[in-house]
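The complex appears here without one of its protein chains, the remainder shown in place.
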Amino acid sequence: MRIAVTAQGTDREAQVDPRFGRAKYFVVVDTESGQLEVVDNDVNLNAVQGAGIQAAQKVAGLRADAVLTGNVGPKAFTALQAGKVTVYVGVVGTVREALEKFQAGQLKQATTASVEGHWL
Amino acid sequence: MKELVVISGKGGTGKTSVVAAFASLAKRAVLADCDVDAADLHLVLEPEVLQRHDFIGGKKARIDSDQCMSCGRCQAVCRFKASSMTGPGNDLVSKTYRIDPLACEGCGVCVGVCPVSAVALEPTTAGEWFVSHTRYGPMVHARLGVAADNSGKLVSTVRTAASDLAKQHGLGLVIVDGPPGIGCPVIASLTGASLAVVVTEPTLSGLHDLERVAELTRHFGIPTLVCVNKWDINPDLTERIERQSEAMGLKLAGRLRYDGAVTAAQILKQTVIEHSALGVSEDMTKFWATVSAALEVEKQ
Partner (left out) sequence: MKIAIASGKGGTGKTTIATNLGYVAAAQGRSTVYLDCDVEEPNGHIFLKPTVDEERPITRPVPQVDASLCNGCGACGKACQFSAIVCIGDQPLLFPKLCHSCGGCMRTCPTGALSETPREIGTLRIGRSGLLGFIEGRLNVGEAMSPPAIRAVKAAAPVADLTIIDAPPGTSCPVIESVRGCDMVLLVTEPTPFGLNDLGLAVEMVSAMKLPMRVVINRAGRDGKTRDFCDRNGIRILAEIPDVRSVAEAYSRGALIAELSPTYRGGMECLLDALGQGVAR
């Protein structure tokens, strides 16, 4: 499985970024091989609108099966669903801790957005 | 961390004066001036700017007049009438096309049709925002560039910075001075807020606009309080607004009397609370007590 985690840094010890659309980085881990891929999300930090949607597209493009993050707004959630990426919100701690919780089945799948979108 | 947003629907009902008074009474809050089009809170709170940031707005198209061949295709495809033959001449043509940044919405269609790639979409600096210190605590405020757009994004930027500041300073409350209307800057001020307070006035316009802004807060599921400012100008309409508010499921938060002290305080760069203890200050104090009690309730 490929799991994407929003992160404030570029390795497993980085803190989970509570934001999805404007997260600093996406850390993608392949649970079979253990390989790590880091993608920066700079382009969306300054996006005028649609940051969440673009981030969802990025995560789907990285062939993630699931995303672990703090919060996801309604448009980003819809986009992630379209990309068949399951969403886990309210995730805190380091990337490593988040992945461990996920593998232990301690995280609950989100069925809707966890916050309102930013303005549109 | 709670966020209180003061809005009005109708402009000019007294939001900023109320927010300034709340700053005096709350004492442990971060202030956020989200009326980025016409910011006034700084005139009373006199912030000392600690950080200044550029606000990058949306992209706009720009034509390189050295490359333009004046074929006019950009004008033909633009749905916003942003392109016209008003640019300087070059070696090939006496007049080139120019994009009016006030009309351009940054869609990029012109970029795609230009046969000589003379048009590009470029990010624009559309204003600036500040993190400042005031006598009542931290404040985040902004100045939207002249005739700029994307005020919604600037509002979001101010709010996010204010929340971050509240966390940093261990403060539990952000008070937002909201914009008038119901459009994108207001929506950006409201989404995810803990409590909305609508300051209205006893006029038919005030009533009409209150109904629309209350529909907006209902749409976003934000608990809403209503306060009639200058209520004694028309007590009958005040009653009518209060009845209508209750019928709409809004709670009443109090009444503020008409008082020359509001302008007098403004001129002296004081909040009404600083200016005098009596008159509308008494009303503001009661109003704040109701609002802070409602915020406590929201905590649970």
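Order as written gives the chain letters A and B; numbering starts at 1 within each chain.
Definition applied: a contact is a pair of C-beta atoms (placed from the backbone, for glycine too) under 8 Å apart; a residue touches a chain by one contact, two chains touch by 3 or more.
This is a predicted model, so every value here is computed, not measured.
Checked against the full complex, the one of B:A166, B:C184 or B:V198 touching the unshown chain is B:C184.
When the omitted chain is restored, the residue from B:L45, B:C114 or B:L144 that touches it is B:L144.
For the chain missing from the display, the contacting residue among A:V16, A:I53, A:A98 or A:V115 is A:I53, taking the whole complex into account.
Along subunit A, the points of touch with the absent chain fall at residues 49-50, 53-54, 56-57, 60, 75, 78-79, 82-84, 119-120. Counting over the whole complex, subunit B has residues 8-13, 16, 36-38, 40, 43, 59, 77, 79-80, 102-103, 105-109, 112-113, 121, 144, 146-149, 151-152, 179-187, 201-205, 208-209, 212-213, 215-216, 219, 233-234, 237, 263, 266-267, 269 touching the chain that is not drawn.
As a working rule, only the chains that are shown with their structure count from here on.
Taken together, the subunit B residues at the contact with subunit A in this complex read 56-59, 123, 150, 152-153, 155-156, 184, 187-188, 191-192, 220.
By the touch criterion stated above, subunit A contacts subunit B in their complex at residues 46, 48-49, 115-120.
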